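Removed: one protein chain of the complex. Kept in place: all other protein chains.
Naming follows writing order (A and B), and every chain is counted from residue 1.
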Amino acid sequence: MEQQNKSTMVVFSGDLDKAMASFIIATGAAAMGKQVTMFFTFWGLNILRKEEYVNVGKKSFMDKMFAAMMPRGPEKLGISKMNFGGLGGKMMKYTMKKKNIVSLKELIEMAQDLDVKMVACTMSMDVMGITQDELIDGLDYAGVASYLADADESKINLFI
Amino acid sequence: MEQQNKSTMVVFSGDLDKAMASFIIATGAAAMGKQVTMFFTFWGLNILRKEEYVNVGKKSFMDKMFAAMMPRGPEKLGISKMNFGGLGGKMMKYTMKKKNIVSLKELIEMAQDLDVKMVACTMSMDVMGITQDELIDGLDYAGVASYLADADESKINLFI
Partner (left out) sequence: MEQQNKSTMVVFSGDLDKAMASFIIATGAAAMGKQVTMFFTFWGLNILRKEEYVNVGKKSFMDKMFAAMMPRGPEKLGISKMNFGGLGGKMMKYTMKKKNIVSLKELIEMAQDLDVKMVACTMSMDVMGITQDELIDGLDYAGVASYLADADESKINLFI
């Protein structure tokens, strides 16, 4: 049954710990031969931002504010609890490195190598004023209807 | 197969951004012809509160405290990150309005027009001391067994 082989996640959160969890599940499922779709929406888009500042010229004041306040990419994310202004996130990254646990950045690369379908939610991009130039390469761009079509064929559906 | 046509969500969060996400998915799924159930529990109940104060007379001190501290309805909710004492929520609403994105209040009305089944969790109402008079019209009232029965027939199950 084809249904067995798909897994779909809405990645709503932009917290380092939740992003780690979503990519560990996604790469695990992909390694087991499943077709995995990750649909990044709201804060989840921050996981996909390029680390360097991208000048896209035409942004409104509000969009600039949002862009400046939100973290750019996997190295900049905080954790959902005990973040203490970024210290918790740094502690977690330090600890994981010392224990030889793969980093979020490496997990994202693994996911791309394993052909995990990574979709950026276009409506969220519009709300937050994020353009395609500011996100990493190799993404799909779609809306909720596309997510629902994938979810409908998936055995495992999660909202993270 | 009947199973294909149902979707069920537990709406646990009372954050504006997560509430938006849940209603965007719910109305999208309903528009595609699915039977959608949203089960509102804990903080999610705040999404369904009437905006005006409702005098229900008989509340205990603790229930009054809870009721006073929690937001009343979609216009009063904060966002899960960068809320800054309500400022973030206002910024998001302002931005969405300017970009012609439908508001949470309108999404709730759309969901009701599309016959999305909206269920208030009676146990959570009891814990938080919220009565039916304080919630919007057109809701069902049930417990976890009812949720599980719906979830069991659903292709897409999410906890938001």
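In this text, a contact is a pair of C-beta atoms (placed from the backbone, for glycine too) under 8 Å apart; a residue touches a chain by one contact, two chains touch by 3 or more.
Keep in mind the model is a prediction, meaning the values are calculated, not measured.
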Subunit B positions in touch with the non-displayed chain are 10, 12, 14, 41-43, 62-63, 65-66, 69-70, 123, 126-127, 129, 144-145, 147-148, 151-152, 154, 157-159
Where the missing chain touches subunit A, by residue: 4, 17-18, 21, 24-25, 28-29, 32, 80-82, 91-92, 94-96, 98-99, 101, 155-160
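Here, only the chains that are shown with their structure count from here on.
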Take the average of all CA coordinates in subunit A, do the same for subunit B, and state the distance between these two points in whole angstrom. 25
